[in-house]
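Yeah, one chain of the complex is gone here, protein chain that is, but the others are all in their spots.
Up next, chain A:
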Amino acid sequence: MTDQNNTPVVIVGAGPAGIGAAAVLVAAGLRPILLDEGRAPGGQGYRKSDPALGLNLAYAQEPEYKAIHALFERLRDKIDYRPETLAWSVDAGSVFTAFRGSVASEGIPFGRLILATGATDKVAPVPGWTLPGVYSLGGAQVLLKDQGCAIGQDVVFYGSSPLLYLAAWQYLEAGALKVTVLDTTPFSAKMKASAAIASVPKLLRQGLGLIARLRMRGITMRHGVTDMAIHGDGRVEGISYSWKGRRETRACDGVAIGHGLRSEIQLAELAGCGLAYNALFDQWQPVVDADGRGGSGVYLAGDGTRIGGAVAAELAGRIAASACLADLGHAVDAAEVAELKRRRDAHWRAQDGLARAFAWPRKGFAELPDATVLCRCENVTAGQVRGIAKTMTGIPDINRVKALSRCGMGRCQSRMCGLAAIEVAAAARGEAPANLTHYRAQPPIKPVAIPTSSQEVA
C-alpha cells in the first residue's frame, strides 16, 4: 500500500480545470504532478496561438484567458509539469503514461488523482463527412490557432453550438475569405433558453453580440437546418440541406461540424468512477459529489465531468483540489469553497441553457441515409448498425452492437462515432438511448508505442 499522504497528487489535464486545481494544491504547500498531452498549457479553448504565426485573435485578449495563462506561469516552477505526456491508463494506484507516443517503462504512483481531461467535439455524422476538407469544429479552431490555417477559403460552420458562431467569427478575424453558419436548432429554442443562459449575463451578452457582428458582416446564418449532406469528388465541393421546407445547395471547400462537446471519460471509468447518462447533454459522464469526488482518492473537474465552459472548469478544479486537501487532512476554508461553488453553479445553469439552445439533432439520426459512414475508423455505416441493432435479442447493449458491427472498435475507441451510434441503434429499436449503456473504455485509451519493439498497440 502506498502512503497516500506522501505520494504525490497527480493531475491529468492542463486546461483551466487542471490549472485551477494545481493552484489550490500549490497554495497549500504541495507540489503536484501535472500531466498533459498537449505541447503547451491552456487546454482546448484557451489554447495559445504560436507567437511566430503573428495571429492576433480577440479571444487572447479576454481577461479569463489572460488570467489562466498568467496563473500557469506563476505555478510553472512550483509543480512537476509534464507536457506531451498522455495518461493512457489508471490501475492499482498508478497512472500509466506515454511521452510523445512512447510508453514510459513505469507507472506513476499517486496518493490522490485529479482528472481534468476536458472534452472533444460532439459530432452528428452526415453523408460525406469523411471527405478531405471536413473537420470537426474544434479541429477547425485548432488548425487556425495552432497552424494559421483555415480549413478552406469558403467555409461552412455546421452543427449546433455556441462555438459555431465563435469559430466563424475567429475565422473572419483571422482573414478567412468566406464563412456561412448553418445551425440545426430552430431559433425559437434559443429564445426559450435565453433566461437560463442569463444566469451568467456576460455569456448571453457575448453570444448576442457575436450574432449581431456576424449579421453586420453580411454572414449567412440559418437556424433549423436538417438533412445536411456534403458533396465532392475526393474533397469537399459543396453541400445541400433542407431549410424552411425547401432544399438549398451551396458551393464551399471546407466544412466544420460540431454539436457541442463530449466529455473525455475513459480515464475516469478506468479509475473506477461510476458513469451516469446526462439527458441534457446526451452523453455518459462520471458521477461525482458536489465537490468533485468521484471515487476513492479520485477527484474530477471541468468539461470531462460536466460541460460547463472554461470559467466553470477552473472553479471546479479549485473545488476538487480543496476536497482533495480536506481528505488529506489539510484545513480548508469552507466559506471560500461555498463561494466557488455558488459561482460554478451559475455557470452550470447557463450551460444547461446553452445545451437547450443548441440541441443535439436527435430526430435526424433516424433519417440518416443507410449508406452514411458512422465509424470513420472501421468504415461502418448507419445501415449496418441499424441492421444489427434491430435483430439483436436480449439486452440491447451498445458494446454488443460494437462487437457485431465493428462500429466504434477502431483506433479512436468510439470518440467520434460512439454517441451517434447509440442514437442510430436506439432509434432503430425504438429504445431510449440511455438503455443502450455506454461504450466501455479499454487501455490504452489512445494508441501508444512500446519503445523496445516499436510495436504500436491500439
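We take it that a contact is a pair of C-beta atoms (placed from the backbone, for glycine too) under 8 Å apart; a residue touches a chain by one contact, two chains touch by 3 or more; residues count from 1.
Note that in this section contacts and distances are computed from a predicted model.
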Protein that the absent chain corresponds to, by UniProt name, given "NAD(FAD)-dependent dehydrogenase", "ABC-type polar amino acid transport system, ATPase component", "2-oxoglutarate ferredoxin oxidoreductase subunit gamma" or "3-isopropylmalate dehydratase small subunit": "NAD(FAD)-dependent dehydrogenase"
Omitted-chain contact residue, chosen from A:142, A:326, A:346 or A:392: A:142
Residue of A:32, A:207, A:254 or A:317 touching the missing chain in the full complex: A:254
Absent-chain contact - pick from A:175, A:218 or A:329: A:175
Contact partner of the left-out chain, one of A:9, A:55, A:203 or A:239: A:55
Chain not shown, touching residues in chain A: 37, 44, 50, 52-55, 101, 120-121, 130-136, 138-140, 142-144, 146-153, 174-177, 234-236, 253-254, 376-379, 410-412, 415-416, 446-447, 449, 454, 456, 458
